[in-house]
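Only one protein chain is missing; all other protein chains are in place.
Each chain gets a letter, A, B and C, in the order it is written, and its residues are counted from 1.
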Amino acid sequence: MILKQLARTTVLLGSIALAGNALAKGPTPVYSANITESEVLAAQKGWGDALIQIGNDYTSGGYVKAKATATSVLEAAYGYNMGPVLFKPTLTVAPQTFRVTKEGALAYFVGGDSNYPKDTGFALKGWKKVEIENAAIHINGDVASTLGHVIFTDKDGKKTTVDKTWAFKKDDMGKIRIVVHHSSLPFSGS
Amino acid sequence: MILKQLARTTVLLGSIALAGNALAKGPTPVYSANITESEVLAAQKGWGDALIQIGNDYTSGGYVKAKATATSVLEAAYGYNMGPVLFKPTLTVAPQTFRVTKEGALAYFVGGDSNYPKDTGFALKGWKKVEIENAAIHINGDVASTLGHVIFTDKDGKKTTVDKTWAFKKDDMGKIRIVVHHSSLPFSGS
Amino acid sequence: MILKQLARTTVLLGSIALAGNALAKGPTPVYSANITESEVLAAQKGWGDALIQIGNDYTSGGYVKAKATATSVLEAAYGYNMGPVLFKPTLTVAPQTFRVTKEGALAYFVGGDSNYPKDTGFALKGWKKVEIENAAIHINGDVASTLGHVIFTDKDGKKTTVDKTWAFKKDDMGKIRIVVHHSSLPFSGS
Partner (left out) sequence: MILKQLARTTVLLGSIALAGNALAKGPTPVYSANITESEVLAAQKGWGDALIQIGNDYTSGGYVKAKATATSVLEAAYGYNMGPVLFKPTLTVAPQTFRVTKEGALAYFVGGDSNYPKDTGFALKGWKKVEIENAAIHINGDVASTLGHVIFTDKDGKKTTVDKTWAFKKDDMGKIRIVVHHSSLPFSGS
């Protein structure tokens, strides 16, 4: 845009003197690192879609296909490339409650890792629907946190509701990545 | 989304009266610390309006009134309450080029401070119009930087153009404050 | 500081030429909005201390004193003054799982609010020790998130471990406030 402006300016300057960027056509170029609410909502939906996709790929292509998809999802949608991710999955137990590395996260989603013997593969359970009900959103620069319920429906129509906190960071390329993910079953109340 | 959840909740709870935020109507509550382009443009315009106001107050109420207005402007529109402001006014010279304290900024705008003997009061020159032509804007969290021309028109219609960089920070109260301000006359080209 | 430096510089320059900022006394004034790891660790410890204090005040001064202390803690250590806080306490249940307002948080900590009938007052349980074991920390500008275990010891020496995510925001005054708080009992593994 600027280049075009300057080229045009140069031509015009051949005949008449013109001042400033009064010649500018189009809006001022604006860079923004900030994450927006709509980007957050899209990333949440993308997470749900990806979870369903892994399960579908497990059905259609078996474990190898599901693991490949899960790996792609982790690389595209989580921030493990930037550093540790603060991930507390729904169903993990001590001493492997927290999955701050990509390996730990992958084990949680598809199991099959002898280093995480209790993991059975949350994404292989055949989830068919993921609904997100946000209680509140906190936006701060390129990071946004959300808190709310996520409701998973399995192939038999059975629903499971979890309490979930996410923080999403928009990276330099404009991609939204999960950097915090705390999921828990509701307190049983007893 | 919350509304749907709450509607369902109400049904489940039968006829019990609920209070607290469970009954909240309206969209998901969202907090955002981020500054927006429109807030930046409004702050730029506000700066120009304030400069003109100081000059008008000088005419109508003399130095005392102008200084009071300038003080209010500095307290409301600059970030001296948060720390040093990176302010390089258009017409200052070494060794007092930079005005990182409020006192130095006030001296620049209205003069009359023996600690800044070369200051004659930029805001007292009777500016009647301030136009802003942004070349580019850079938004990063609660801070946004702008670069462009600012054109001042005095009471005789004479225009002075300066090259100006600003950075604005949105504070906790949502107020936009100048934290960087570098203004310079155009290079003379010789 | 700058003024003193410049005045001195002028004197010295009257006789000898001096180079660079060798003349500068004291460091360059630096403003930073950023939160540090040590500030985060101190804020975590402060949260634990405050929880114990509320319980102690309940013992020594009864409900009125405990509620007053809890109110002060919420006003000083949480970000409800800035907007909704993403707070999922350990023991809440739907439809009041999330406490995005100060009222909801206060009810959780000290109970006694008919709008939150299931709350019995988590801070009144007589906690004597709070230990924090971070699994990872994510620092981004003035906000830092932590994930880890928090171990509460009651007056009988019985320990309760929770999985906890916090996000802390450093406000304009330099105070560290909790803006996200998700706490959950460990998955039972069955």
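Quick note on the criterion: a contact is a pair of C-beta atoms (placed from the backbone, for glycine too) under 8 Å apart; a residue touches a chain by one contact, two chains touch by 3 or more.
Note that the structure is predicted; figures quoted are calculated from it, not measured.
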{"item": "Absent-chain contact - pick from B:T36, B:N56 or B:T165", "value": "B:T165"}
{"item": "Sole contact to the chain not displayed, among B:T59, B:T97 or B:N115", "value": "B:T97"}
{"item": "Residues of chain A (touch criterion as defined above) contacting the omitted chain", "value": "2-3, 6-7, 9-10, 13, 18-21, 23, 29-31, 33, 82-84, 94-96, 99-101, 103-104, 107, 114-116, 141, 169, 171-172, 179"}
{"item": "On chain B, residues whose C-beta touches the chain left out of the figure", "value": "83-88, 90-94, 97-98, 100, 118, 135-138, 140-143, 145-149, 161, 163, 165, 167, 169, 179-180, 182, 184-187, 189"}
{"item": "Interface with the undisplayed chain - residues on chain C", "value": "2, 19-21, 24, 28-34, 37, 132-142, 148-149"}
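Throughout what follows, only the chains that are shown with their structure count from here on.
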{"item": "Furthest chain, CA centroid comparison against chain B", "value": "A"}
{"item": "Intercentroid distance (Cα basis), chain C paired with chain B, Å", "value": "31"}
{"item": "Whole-Å separation of chain centres (CA-atom averages), chain A against chain C", "value": "26"}
{"item": "Residues of chain C whose C-beta touches two or more other chains", "value": "83-84, 94, 100, 141, 169, 179"}
